[in-house]
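In this view, the complex is presented without one of its protein chains, the others remaining in place.
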Amino acid sequence: MDFERIKPHLPWITLLALVALVGISDTNFLRPQNLISMAADIVPLFIMAMGMTFVIYIGGIDLSAQSMANMTTVIATVALASFGIGAALICIAIGAIMGAISGFVTTKLLVPSFVSTLAIGGVVFSIGQWLSGQRALYMDATLRDNAFGWMVGNTAGIPHEIFIGTVLVLAGWFLQTRTTFGRALKAIGAGEPAAAASGINVTRIKIMAFALSGGLAAIAGLLFAVKLSGGSPTIANGFLLPAIVAVLVGGTPLTGGVGGVINTMIGTLIVAVIRSSMLYFEIDATRQQMVFGIILIVAIAATIDRSKLRVVK
Amino acid sequence: MYELKAIDKKFPGVHALKAVDFKIGRGEIVGLVGENGAGKSTLMKVIYGAYKPDGGTVTIDGTAVRFQNPRQAMDHGIGMVFQEQSLITNLTVMENIFLGFEQQFVKFGVINWKTMAAAAKAQLAKVKLDIDPATITANLSFAQRQLVELAKVLTLEERIDGDLVILLDEPTSVLAKEEVELLFKLVRELTNRASFIFVSHRMDEVLELSDRVYVMKDGAVVDVVTRDAANIDAIQHKMVGRDIDKEYYREQWQKPYGDEVLVSFGNVSLNGRYKDISFDLHRGEVLCLVGTEGSGREAILRTVFGLDKPDTGTVTIKGEPVTRFHARGGVERGIGYVPRERKVEGIVAGMNVYENMTLSQMGNYASGGVLRISEEKDMARSWIDRLGIKTPNVYKDCGGLSGGNQQKVVLAKWRSGGSDIILLDHPTRGLDIGAKEDVYDMVREMCDDGVGIILVADTLEEAIGLSHSILVLKDGEMQKRFDGTPGDKPSLYDLVHHMI
Amino acid sequence: MSFIKKFIEQETINRRNFLFASAAGMGSFAAAGMFGPGMARAAITDPTVAWSYRNRTNPYWNEIVSGGEAFVESLGKEKDFLTHLINEGSSEKSLADVKALLSKTNGDLALAIDTNDAPNARPVVEACVEAGAYVSTLWNKTDDLHPWDFGDNYVSHMSWSDEGPAEQTARILLDAMGGKGGVVHLGGIASNNPAIERLNGLNNALKDYPDVELLAAEPADWDTQKANQVMSAFLTRYGDEITGVHCANDTIAYGVLEALRAEGIEGMPVVSYDGNPQAVDLVAKGDILATVFTNPHWGGGITASLAYHAATGHFKPSEEPNEHREFYGPTIFITPEDATRFKADYIDNVPTYDWTDFWGPSNGQIMYN
Partner (left out) sequence: MNSFLTRDILVKWAPLLVLLVLIVFFAAMEPRFFSVRNFARIGISSAPALMVAIGVTFIIIMGSIDLSMEGTVSVCAVLFAFAFLAMGGTLASIAWLALPLALLVGAVIGLINGLIHIRLKIPSFMASLAMGFVGTGFALLLTGGDRIRIEDEAFRALLTTRWFNFPIMVYVALLFTFIAWFIQSRTTLGRNFYAVGGGEELAHASGLNVNRVRVLGFMLAGIFYAVGALLAVGRIGIAETATGNNFMFVAITSVVVGGTALWGGIGGVWNTLIGVLIVNVINNGMVVIGLPGYVQDGVLGALVIIAVVLSTDRKSVSFVK
């Protein structure tokens, strides 16, 4: 049947349909400037969701990503004064290390990732609070512009976040499809015992996936801190669920081995469009959350490719 | 009394059943044979209600029925004995036996465990299995589980007043000879109550037990023969559409093995698994481990592959003593493992042919972690040609290949990676005759290339036919070593004698 | 108590000025209309009015919103005319929603906003300024961000200095404890500015009460259930040593009171903050000794009003002095003696405010340390 062939394309068809739907109701939405700005604003969330994708791709979940981003905003702000652009490396390194610890706890200590990442998230959150002295911190404007000004400017009307997001999604896509790491991830996600029997170092690959998720969550936090010119141990709150939703709506189900970073990019955009549509359709404030949930059910029902799910648990 | 007429079933891209007619009378035992993919399992799923046919009619005693799910089939007296892995291992034996039919033991919403245990005991007595019904199923042997499966289906006897139709799906694959005989005896006794549909790859067993045999090929019934008129060669011819080579196991190709020792076990023991095992595997040798389930065959394979560290003794691979045991050790030492659970440990469903083939040796096709995908595809294409793998292209999802072709992909994975020690764990399990022959061809070819093979065979005939050397194991201890020189091979009896 | 009296008197005077003010307002409308479309952003005839805030589950924000709605009703519109942007505690969503609304309205927007976290204020303000919309902020902004640096579009910022009022409630508490014993503090989300200031207030007061020991200060995240659990644990740890409780807001106090109730402890002095209706009832009953009313209804309305009237050209923010651009909101104390009166005046009958009297009840220019 032809529908079989359409299935993999459902996520972006859903996205286009949503854009068209909102666009018809209000053409303001379709102005390129609006769409670009919407895409630029969703980039930090996208980066976090992309990291999460690698973990969900192997059938796990990373609930520490939000705390990781929170901590990073604090570290970035604190480290900026002494290290300048080096603060970025510190952030990413710490994110990756904490992610690797989650991975270690999951794979070596056999704690399900749902709990291990939640627990490591708690640890990370505590570090963020401790470092910040439990208050919001501000970056020095000159220092920020010198070190990270390139992250937030505009070139030819296109915000630099878009470039950052594009570079990362290309890198992620390359990693996923063209490298031994990406191949190993797919094998582990789709058939872990066979991957292990083929001599793939499953533990190492899994730990790397969690480290990658941690590192990308840190980049998300860094970008967010630069954008807001400051950090606080709670400033990235509210990232976690949208990031998970973005991955799922994009068509990377929790069963592993299906989907990928491109799916997540589309999923993130779907989340962004749904959120904007609340305003465009003037949904009453007290109804927005409920409507969001219902649209979410519809969107997931539309985008997941059930033929790849052996058992629906 | 039970009849299928012109049953049709289509899946996306596959016409699985083509106008199949099937009939079984009261008290009859009907065999069902065919190559893998011929439609046997689809037909069985239609019979016990797991699939709804797209066309055709099902009648019982002349009344048309249409089952929505297995439960409705059961209510009409149709039960299925699955292969041994079909019990839910975290439940007790009695819960498995009465799964879905607990209601009879429920009073005021409460399960009465005592009456259930007593009833389970009665069912187990039918298959002459004396175990505590409250045992957790995970603690049973595979053979015991197979009998529990049978006991479970036999609950239909009490539940259904009318006639029963019981499907037996490969019930003998894990049973020892005596257990097979017990099973057959049971089945014959039960024919006063039930009809049986018997599916097996063991042609001799099918003919021994069945009154009539349905032969399927490509989704259609190509022949129905009665026992008296049956002839194994003729049936096999119908199944595969050609004659089976007399020299089925390629004995004539068996050549003496080389001098170089690839794997050497020196008094190796692993507590609870095997004891004091010694052997040498040479280049070009097929060494077969023979024994019942739990005799230590698989445990030895695991140690060779580097998974389980033995307690005492020395394991030497290509002259190097093995000290570190971990999951990747075997692959690093050039050992390839062809697992029994092909779909779980062999191939990765969801990945395509070339991805599966390079899985164990991605490093050879990558520079700095970046894959050279075109080289992968070239390699895959050459192995597709060499092994005659039937796939439209290298992009085909391996999960969608037939069992035999999956097995070839697994072998190609190891061969292309240059593994010169191959562990074959039931390499022909679940394969049809044609695919089996291909596997035997590959075994000989590998020997010619100087590969050493350790085999745990599906049948004793296979073990005898293929091997240079046979080690007979019992309860983890080595009983006897046979040489398998062509013309001087041990007999079935010789082996069985030492196995049990 | 005189706090309330003074406050109400002030309000009454303001109401008297109402007629005059609205007459002026009408005039500006007319004047603005005359400039026509050529003046583009100088005046927007009918801007969308929006309030962006954290959530609807906290009574404090509901009060804010009721003010915003009262304001749009004063314009002769339906309540629904007010657009709600709820950020669910996410700065990222807060910013994304604002941008979406700016795009939808083409910049014809009068926005009142609490940006959820201080650093988020700058990008929000910058986005509004770029789109030509008018924005007034409440509570959160960084110290280096000032309305007067953005011409007319960043209309105003209102905040409250909680240190002083919190210190005063602390003194009421410490006096009730007889100047001795042990006090525990249950705070808001640790990094929130008001949470920090309210704890500072307690610490300042404690300097004058050498015999009172601050046993512990834990964050309860403005959350009733969390406060309930923290208080339970405090009771285990300190038992009878606790002779007074200082809560960072009313919702925390509810949890504390229930924890005390569960233990059968009566008469423990408790003070809180925010002056929610339910808390006022509790003050009247004497369960809470004091709370601080920040008049969120007025705050919510006036913040929207400032943005709206700047947008419509009713006044030109850049011509206003700095104390009209950044100012403290009103605070009044509620104690058992005046709680009933306060309830009658403010809760049972919400006063009708003159939404063009922008700075009447305000409390002076914001000072930075």
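Some points to look at:
Every chain is named by a letter (A, B and C) in the order it is written, and numbering of its residues begins at 1.
As a working rule, a contact is a pair of C-beta atoms (placed from the backbone, for glycine too) under 8 Å apart; a residue touches a chain by one contact, two chains touch by 3 or more.
Given the structure is predicted, the values throughout are model-derived calculations rather than measurements.
Within the entire complex, contacts from the absent chain reach the displayed chains A, B, C.
The chain not shown here touches chain C at positions 55-59, 61-62, 65, 190, 216-219, 223-226, 228-230, 232-237, 239, 254-255, 258, 261-264, 278.
Chain B residues in contact with the hidden partner, per the touch definition given at the top, are 48, 50, 69-71, 74, 80, 82, 86-91, 95-96, 99-103, 106, 109-111, 152. Listed for chain A, the residues touching the missing chain in the whole complex are 58-60, 63, 105-107, 109-116, 118-127, 129-130, 134, 192-193, 196, 202, 241, 244-245, 248, 253-256, 286-294, 296-297, 300-301, 304, 306, 309, 311-313.
We adopt the following convention: only the chains that are shown with their structure count from here on.
In terms of their C-alpha centroids, the spacing between chain A and chain B amounts to 43 Å. Centre to centre, using the average C-alpha position, chain B and chain C are separated by 72 Å.
Residues of chain A in contact with two or more other chains: none. Residues 12, 327-328, 330-332, 337, 339, 341, 344-351, 355, 358-360, 362-363, 366, 369-371, 373, 413 of chain B are the ones that touch chain A when the two sit in their complex. Remark: chain C residues 56, 80, 83-93, 95-97, 99-101, 103-106, 117-120, 122-123, 142-144, 189-193, 196, 219 touch chain A in the complex.
Across the complex, chain A meets chain B through its residues 1, 4, 178-181, 183-184, 186-187, 189-191, 193-202, 257-258, 308.
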